[in-house]
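Structure incoming, see below.
Missing here: one protein chain of the complex. Every other protein chain is in place.
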Amino acid sequence: MKKSFKKVILTAVCACMMAFTAVGCGGDSGSDTGNNAQTGQIDKAESLSGYYFATGGTNIYVNQKMEDVLSSLGEPVQYFESESCAYQGMDKTYTYNSFIIKTYPENDVDYVLSVSLRDDTVQTPEGIAIGSSKSDVTTAYGAGEESGSALVYTKDQSRLTIIFDGDSVTSIEYSAVQ
Amino acid sequence: MLFTSYSFIAFISLLFLLYYIIPKKGQWPLLLFASYLFYFLCDWRYLIFITVTSVSTYLFGIAIDKVNVRQDEYIKEHKKELSKEDKKIYKAGMKKKRFRLILMCLVLNIGILAVIKYTNFTINNINGIMHAFGSDNTIGFVDIIIPMGISFYTFQSMGYIIDVYRGTYKPERNIFKFALFVSFFPQLVQGPISRFNDLSKTLYAEHKFDIKVFTFGVQRILWGFFKKLVIADRIVVAINILKDNPEQYGGAYVFVLMMFYAFQLYADFTGGIDITIGVAEAMGITVAENFNRPFFSKNIKEYWNRWHITMGTWFTDYIFYPISVCKPMLKLSKASRKHLGEVIGKRVPVYLSAFVVWFTTGLWHGASWNFIVWGLMNFVVIMISQELKPLYVRFHNRFNVDGKRWYDGFQVIRTVLLMSAIRMFDVYRDVPLTFKMVWNMVTDFRISSLWSSTMLNLGLDIADYIILFAGLIILFTVSMLQRRKAVRERLWDKPAVLNCFVTWLLLISIVLFGAYSIGYDSAQFIYNQF
Partner (left out) sequence: MKKRKIRIIIALFLVFTIVSMWLLQRLVVPKYNKGIVEGAFAAEYYEETTDHDVIFIGDCEVYENFSPITLWQEYGITSYIRGGAQQLVWQSYYQLEDTLRYETPEIVVFNVLSLKYNEPQSESYNRMNIDSMRWSSSKYNAIKASMTEDESMIEYMFPLLRYHSRILDLTADDFKYMFSSEKVTHNGYYMRVDVKPEGDFPEPDILADYTFGENAMSYLDKMTELCKENGIELILIKAPIKWPYWYPEWDEQMVEYAEENDLVYINMIELADEIGLDYSTDTYDAGLHLNLSGAEKLSKYFGEYLVENYDLEDHRNDEELCKVYQEKIDFYNDMKEQQYYELETYGKLISFGAEAIED
């Protein structure tokens, strides 16, 4: 009986599959407005998206596991760690030649909190480096949101902050949106 | 305002207090005020929508009734002059008038619902089709607010207008009373869909404080919180991880997800309804039951008679029935019998009506293909089991299993599994993935994969599993006890100390073991988006 029951399901599944291929295009349209109310926590490992910095064939995303970054970048030039007050976790800073990576801990794992570019030997994948002009930036990224002397761009869980001194970029930082 | 928010608890506490200290005459107006306040606190713009529905339905109801009254008076006055034929013609004319009125009302209100809920879904599908034909154009989505519970109150109002149209009952003359019927706040969040003649019996009545009634209400609310906070919200973490990472969790984990989702949905939905009914009950108001221990059903049909009952009967009364007896359908029935023979011909209209019902049921649940396919799967399974019925009967007779306890158990488990499998369509992000995962579950089911520590990586630790397990045992036990007599009744008959102790225990376990406050996902009731 159980077997035939299984068969019934399988046939039904197949039948529906066929019926569904006819509708085809609607497949991925399951608009998420109705699809399940639960706003789930996204597993960190799965959510590498948004702006990223690329250097020597390595892409660095915010919220990425630092372990993975370290294994491809190698040891930093300088390393600094500071225990936050009342032991709420160890914040770590990895200084490489042209950029600095900071991490934050969560459940004993360090994730990338921010990447800041320090000089003009590196640039963003979109071609912006320290010293670029404001119009270069807006051409590459769009208008952005102004904040002090900076333009801020947000994509998914990442934020790109580009700071200007007059018309020229003085700082580029990728950071995780908390 | 969510049921499980502190503000809701404060809101109902204050309301209960006011409800019983003000003059009894003021009770239902207070409820109307509270309901509108409740809606206002969620988002003031919601008020516009619910007011439009209330006022329009109210006016159309009166108008339809007027036509009826006029008809009766006319016939009475001209009794002698009118021939039978004249009467018929006159009546048909009046019927047309009524029909025009109800049509306007339905189009207006269902139109609002459709625009609000389905615009973006339609745009998405148009984009998909255009894409399929090689067009790069895309239509942008529209930013529309979806008033909380719009599906529920729209359906409730439409049920009312159809009943008035059919002459089941007279329309409500007091617009404020009617507005309360539409907006009664405990129902706004996630139903049930009440009938006017049912709810109005107690909704407008004057209620004296009765300790038993009040205690029962509060106990029911607590029970709802227990289901919702201790079970549903705890398990939801694991569900999210499982469904968001399908590559990682296939095979037996799909089954785990399936069962977790079944428990979660049940606890969440019935818990919410318990709170709704409990809040009403504490004020002496009787709201229709929406569940009747659905997981003890022996087949899908029975299941749908016991799960989300008010929705099921709504679809039967206001969609299935009218479609089955409408003229085109009768014609079709006749034609198909003639051309396809008795056996198939008889089925065509039934199938067609059922198809429409399940399609709309799916669509009603959510503007996505997931829900539509889910609805149609129910249709398919119900139709298949209908067709196989003679086979079952033969099987039952031959092996003499009918009524045997183990066979009942088998049927119950089978139904739960089947329903849970179908429900997977509203779990995964899209339909093809659901097929893929269910297929993966069947073909790659390795129970051994569960024994690794992976079960502890789902956001639940041992303590969580123990609490969940205990919670489910309690749920099951209560369900079993309920079969003969309501648990609250049983407790009431026992010494007060025991009753108090059980209530205290329930309260304490909610406070201590509920998955609320920071660190837990504040998952909304699944059903309040419908």
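Labels for the chains are A and B, by order of writing; each one numbers its residues from 1.
By our rule, a contact is a pair of C-beta atoms (placed from the backbone, for glycine too) under 8 Å apart; a residue touches a chain by one contact, two chains touch by 3 or more.
Given the structure is predicted, the values throughout are model-derived calculations rather than measurements.
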{"item": "Touch criterion as defined above, residue of A:G57, A:G74, A:G148 or A:G166 at the omitted chain", "value": "A:G148"}
{"item": "Option from B:I319, B:V487 or B:L507 whose C-beta touches the chain left out", "value": "B:L507"}
{"item": "Touching the absent chain when the full complex is considered, from A:S82, A:N107 or A:S135", "value": "A:S82"}
{"item": "Residue ranges of chain B at the interface with the undisplayed chain", "value": "6, 211, 463, 496-497, 500, 503-504, 507-508, 511-520"}
{"item": "Touch residues of chain A, complete complex, unshown partner", "value": "78, 80-88, 93, 95, 100, 116, 118, 147-150, 161, 163, 170-171, 173"}
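Definition applied: only the chains that are shown with their structure count from here on.
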{"item": "Inter-centroid spacing, chain B versus chain A (mean Cα positions, whole Å)", "value": "39"}
